[in-house]
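Of the protein chains in this complex, all but one are displayed in their positions.
Note that the chains are named A, B and C in the order they appear, and that numbering of residues resets to 1 at the start of each chain.
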Amino acid sequence: MADDATEARRSALAGLDLGSRAGGAGGVLLGEGPAQESFVLRGPAADTAFAQAVEEVLGAGLPLEPGEVREVCEDALLIRLGPDEWRLMAPLSDDGRLAARVASGLAGGPGALVNVSSASTIIAVTGEHAADLLATGTGIDLDPAAFPPGRAVRTHIGNAQALVQRRAEDAFDLHVPRSYARSFWEWLEERGREFDAAVAL
Amino acid sequence: MAAMQRYSIFSLLRGALSGHRDWEPAWRAPEPKPSYDVVIVGGGGHGLATAYYLARNHGIANVAVLERGWIGGGNTGRNTTIVRSNYLLPENQRFYEHSLKLWEGLSRDLNYNVMFSPRGVINVFHTDAQRDYWLRRHNGMRYAGIDAELLTRADLARLVPALNLSPDIRHPIIGGVMQPRGGVARHDAVAWGYARAADALGVDIIQDCEVTGIDVEGGRVTRLQTSRGPIGAGRVGLAVAGHSSRLAEMAGVRLPIETHLLTATVSEPVKPFIDTVVSIAATHAYVSQTDKGEVLIGGSLDGYNSWSQRGSPARLEDILASASEYFPRVSRLRQLRHWAGVMDMSMDGSPIIAKLPVEGLAMTGGWCYGGFKATPASGWCLAWTLANDAPHTLNAPFSLERFRTGAVLDENGAGPVAWGH
Amino acid sequence: MLLIPCPFCGARDETEFAYGGDAGVERPTDPEAATDEAWTDYLCFHDNPKGPHRELWFHRDGCRRWLEVERDTWTHELGAVRLSRP
Partner (left out) sequence: MRRQPFRAAEGGHLIDRTEPLRFDFDGHRHEGYRGDSLASGLLAAGVRIVARSFKYHRPRGVWGFGPEEPNAMVTTGVREEARPNLKATEVPLSEGLEAFGQNAWPSVSWDLGGAAGLAGGLMPAGFYYKTFMAPARWWPALYEPLIRRMAGFGPAPSAPDDAFYAKRRIHADVLVAGGGPAGVAAALAAARAGARVVLADENVRFGGDLLRAPGEIDEGDGLDWIDTAVAELEAMSHVRLLRRATVAGYYDHNLLTVAERPGGEAPAGAPAARLWFVRARDVVIAAGAHERPLLFDGNDRPGVMSASAAGGYAHAYGVLAGRNAVVAGNNDSIYRVARLLRSAGVGIAAVADTRSGGDIRDLPCRAGGTVERVLGSRRVRGVLLRRADGRAGDKGERIACDLVAVSGGWSPAVHLHAQARGSLGYNEERGLILPDRPGGANRSAGAAAGRFDLDGCLAEGWTAGVAAAASSGHERPAGEPPRSPDRSAWEAPVFWQTGGGKRFVDLQYDVTAADVDLAAREGYRSVEHVKRYTALGMGTDQGKTSGMAGLVLLSEALGRPVARTGTTTFRPPYTPVPMAAMASGLIGEGRDALRRTAADDWHEARGALFTAAGLWRRPRYYPREGMDEEEAISAEVRETRAGVGIVDVGTLGKVDIQGRDAAAFLDLLYANRMSSLKTGRGRYGLMLREDGRVFDDGVVMRLGENHFYLTTTTAHQHEAMQHIELLLQTVWPELEVYATDVTEHWFAAALAGPGSRALLGRAAPELDLSDDAFPMMAVRAATVAGLSALVFRMSFSGELSYEIAVPADQGLALWTRLLTEGREDGLTPYGTEAMGTMRIEKGHVTHAEADGRTTPDDLGLGRMVRAEGPGIGKRSLELPALRRKGRQQLVGLSVIDGEARIPPGCQVVESDDMKPAPPLGHVTSFCYSPTLGRALALALVENGRARTGQTVYIASPMIDLSMAAEIVSPVFYDAQGTRLHG
């Protein structure tokens, strides 16, 4: 029984059997995004030792604009979520190597790295009415001028807190807390009736 | 003082015959005198009741009620009118039960129909923990000599046919409790009825008279500064609800009270289909239908200090969603109007009816959501306190000192967070 | 519904925040040495002005920072907003 984590992994949406719900193209498409490694990175932005330690490992400086998403090494992303908080995301295949390097880079100085890879479920909302669907449940300004593609924000949508990453004008990744994911999905589907929402696999 | 014109079906008949030309003013509009034995600040239900009981119970009739706007225009005029005595803490039980008893005879007492309607107040619950809490509370009421009943889902279905008892909703209702003697009353009539009865006993009700300062000399209150000039006062009672801390501050007293918004809303009026008052634990909404036909819905606080009397639409969405969820038929109606009141939220959720640390100054306040039902007893107790310069045993626990000693009366266990109660 | 300009996140609806009350309340630096009166002042006797108020808000659904917000409790007009700990 000593198989590894990969086989043991299970989506929070598995119980919904999305496969059976898949449908044709509607005004908006809902799908589950691939699981990722995800880490909360904390530290004082103004502290040069901290900033350098991160830059050394990731090969790119800390993004400093609120919501800025920066591509760092090895397909990983670093997102600024708070004055002293970033989110580091890497493909699952990285298997914690990058994080381990960041953690050892931080050792001894200020800052902290916390694994939250399992904490959220990623739901992709795409299509002509993607922003309209989100606008049924969040008060943030989704106009591309205010929230351009390539940015991310944390906010509240519908019944859950979500980290919203805008990939394109009509494509969003919503990172929602795992325990909320099913309810949130169902809320999206229900609100999506207005846009003829369909499930994309 | 001229005898009060009695109201009855016969007086109405006489009125009809004379084209209703002979009705006297329900209360006079006197000019303020230079001074009074007692001045009550605040012409809401509480202030007017205080004046009435001062005159009736204690024979102190040289009394003025100063109201900055129009009487009954504060929370008395904007509340969901629920009257009950189903409290948890014994101190509150005793006080509110005294109030309920006064309600039961109030229309005749005042010769003004306040339409107290003991149609039953029901609380429904959804979880075992809530069940345990509500049953404990109602069992406790029984030991305090207060009526309380347990309701099964079948009872609920019978008493409240419009209630959603489906097991398939997010927080299904598993049962309820009821205080059958609880109910609602016609809020405006309470202010008017007390005003008329107090006026008949000689009390001056002075509207458009804002108190702007409280003069204290040698540790004793002497005079009030008002928008209509200074008015001398032997004793002063504050009954200004959401404005309590402002008025107390005028006398240099700080209060453990914050002012917060509470929203209420009505639907368009329709024929009666909800005959009781129902409070829903899961979503904090309370629903009843008035005698004019509106469905009347209240919820919880907006949650931040405010004096604006304009509630947040977020809270409104919330309370309408819960009303529609638990009374699905309500979803077919339309919302007619909503408004908010400024609540005097105390730090433990219980009131303060007490002498303040200035000679001759006493107050009633800290009513949070629940002061309408308290109106008779609050006035009764404040009148006693002012007349005797000492609290009655009913209001002795509602002191200001309790916040200094830690002997708080935390009805909800929420701690010293004004908006948590 | 208030629109609170979070210095980090930008303007957000009030529903993203949790309220924290009077920002002027000072916790006695040495509670054990504080008199009952000083301690209960801190616990229970807070400012409640009708007008400008300095208050705390937690940006729960955003940057998770506590903000100090100046707000008029009568008009709800906002003044300066800053991070409680920059």
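We take it that contacts are C-beta pairs under 8 Å (C-beta built on N, C-alpha and C of every residue); 3 or more make two chains touch, one makes a residue touch a chain.
Computed from a predicted structure; not experimentally measured.
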Partners of the unshown chain among those that are drawn: A, B, C
Missing-chain contacts mapped onto chain A: 1-5, 7-12, 14-15, 35, 40, 42-43, 84, 110-112, 114-120, 132, 135-139, 141, 143, 146, 158-160, 177-180, 182-184, 186-187, 190-191, 193-194, 196
Residue ranges of chain B at the interface with the undisplayed chain: 7-9, 11-13, 15-17, 20, 23-29, 69-70, 72-73, 77, 90, 104-105, 107-108, 111-119, 126-129, 131-140, 142-145, 148-150, 169-171, 177, 186, 188-189, 192-193, 207, 267-273, 283, 290-293, 308, 310, 312-313, 316-318, 320-325, 328-339, 402, 404-408, 410, 412-416
Chain not shown, touching residues in chain C: 1-3, 18, 20, 23, 27-28, 30-32, 34, 36, 39-40, 42-43, 56, 58, 60, 64-66, 75-76, 78, 83-85
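In this section, only the chains that are shown with their structure count from here on.
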From chain B, the most remote chain by mean C-alpha position: A
Distance between chain centroids, defined by C-alpha means - chain B, chain C (Å): 29
Cα-centroid distance, chain A relative to chain B, in whole angstrom: 49
Averaged-CA centre spacing for the pair chain C and chain A, given as whole angstrom: 30
Per-residue overlap in chain C, given as positions that touch at least 2 other chains: 1, 13, 15
Interface residues, chain C side, partner chain A - complex: 1, 8-10, 12-13, 15-16, 60-65, 83, 86
Chain B-facing residues of chain C, complex: 1-2, 13-15, 19, 21-22, 36-37, 40-41, 43-46, 48, 50, 53, 55, 71, 73-76
Complex interface listing, chain A residues touching chain C: 66-67, 81-83, 85, 139-140, 153-156, 161
